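Report on one structure; see the data block that follows.
Omission of a single protein chain aside, the complex is shown with its protein chains in their original locations.
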Amino acid sequence: MWKWLKTLYHRLGSPKWFYQITGSWLPWFAGAAVVFLGVGLVWGLAFAPADYQQGNSFRIIYIHVPAAFLAQSVYIMMAVAGVVLLVWKMKMADVVAQSLAPFGATMTFLALLTGAIWGVPTWGTWWMWDARLTSMLILFFLYLGVIALREALQPQEVAAKACALLAIVGVINIPIIKYSVDWWYTLHQPATFTLTEKPAMPASMWVPLLIMLLGFYALLGWSVILRARAEVLKREYKAGWVKELLQRK
Amino acid sequence: MNKPAAAFCRLKQKPANLPGLFAVFKAALGREWRMQVRRRGDLVNPLVFFALVVVLFPLGISPTEDILAPVAPGVLWVAALLATLMSLDALFRPDLLDGSLEQQLVTGYPLAPLALAKLGVHWLLSSLPLILLSPFLGIMLYLPWEAQGVMMLALLLGSLALSLVGAIGAALTAGVGKSGVLMTLLVLPFYIPVLIFGTGAMQAAISGGSAMAHLSLLGALAALAITLAPWAIAAGLKIAVSGE
């Protein structure tokens, strides 16, 4: 198993192999995303029971929580790709990191937006300085920073390394920021009830949540592979296999 | 961060007749001192900016004590954050443009201690005056006397973390022509913990409680920044040089 993973890792470092293998992965990710998201949506919207306190507005959880979860894990993936780029100098890691950034930013925005919409029936306002929403907002700025840095720096290799370093610095800082925001929140707004912290969710509520989460991950794979493949073609234009592929049509 | 640290240090054998790392560090301190003292404008402008931002708040909100006193810690800290950022903006760019950064890189000495020397001098020349200036602005915002000492102590600890973390952003954007806004966008999110614990310490002191918890957390942040940030700064500078 370990050996298999190692070969996979080394092969994915080659743009040609990456392009070919992800091409065959694409339909699987697409199918999984459609199935999981479809089942999760129908189950979450129509079959899961309503919350005894929040009623049906609680169903927004099926978007909000997976989006927030993905937003954080995509940033961590970006930092891991950054380490791979800086330490092992694997260029494909940067292609993946670059493709991850817009998806992560979308997820952060989605978590913020659904949080705001959810806030109206729950708190009676569009925005509240809730600890989770505040850290999401900061994460959103972190994503914008990475994207802006890539736009600003010119030779591609320099932008790649700089973004990798920024993502690593960010991932070290995220727990500190999260901890400090939680501290700040308990200091200023003692114990109003948070959106998603529930005493114990019955299975009929959390199973669709899990399915939605899997669907979001499949969607992540789908979207990132699409972006990465276009980027590989652009960067490897001079390579023989790309020219061959383009001529084949 | 072990492997990158080793990579960025350039652990290679150097000829025996070259001076040791400590001598080089001292020489770097001397050079930075002479260079930074000469650029008087870059040292004074952030202080003026700090004072100006603080003065804008009474004009924008209200000059009465019962409105200004509660927001004073936040206003002072936000102004201090922005002034620190502003002072860091041009930290590495002159060195990158005149090629001295590249020279430092090819000497074979680790870049992190050299960057630390630069930051130490910078902190002494720009953050320390800011800390000394802050009580006067505190008085203007009706900050209670009990909080003045805590504020200076919190700024002392917090500014270490602010300078070090900000320098990472300055190193990353050294190659970008006009980087002011970009650097602000990159660095400000990382300043949030310092802001929270800094204002928390002052609010604890104002309400008569102990500020020790906040101050020790600020100290922990400063210690973490001193141990980790130099490596990130060195890595950022190497990237910036490779892009020239």
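For clarity, chains are labelled A and B in written order, and residue numbers in each chain start from 1.
One rule holds in what follows: a contact is a pair of C-beta atoms (placed from the backbone, for glycine too) under 8 Å apart; a residue touches a chain by one contact, two chains touch by 3 or more.
Throughout what follows, contacts and distances are computed from a predicted model.
From the set "Heme exporter protein D", "Acyl-CoA dehydrogenase", "Chloride channel protein, CIC family" or "ABC transporter ATP-binding protein", the protein name that UniProt assigns to the chain left out of the figure is "Heme exporter protein D".
Among the chains on display, the ones the left-out chain touches in the entire complex are A. In the complete complex, the hidden chain is touched by one of A:I117, A:A131 or A:I172, namely A:I117. When you scan A:A48, A:A79 or A:A152 for touch with the missing chain, the hit is A:A48. When you scan A:S14, A:S73, A:T106 or A:Q156 for touch with the missing chain, the hit is A:T106.
Residues of subunit A that touch the chain left out of the display are 37, 41, 45-50, 55-57, 59-60, 63-64, 67, 99, 102-103, 106, 109-110, 113-114, 117-118, 120-121, 219, 222-223, 226-227, 229-230, 233-234, 237, 242-243, 246-247, 249.
Everything below uses one rule, namely that only the chains that are shown with their structure count from here on.
Measuring from the averaged C-alpha position of subunit A to that of subunit B gives a distance of 32 Å.
Residues 1, 3-4, 7, 168, 172-173, 175-176, 179, 182, 185-186, 188-190, 192-193, 196-197, 200, 221, 224, 228, 232, 235-236, 239-240, 242-243 of subunit B are the ones that touch subunit A when the two sit in their complex. Per the touch definition, subunit A reaches subunit B in the complex via residues 83, 86-87, 138, 141-142, 144-145, 148-149, 152-155, 157-158, 161-162, 165-166, 168-170, 172-173, 176-177, 179-181, 183-184, 187.
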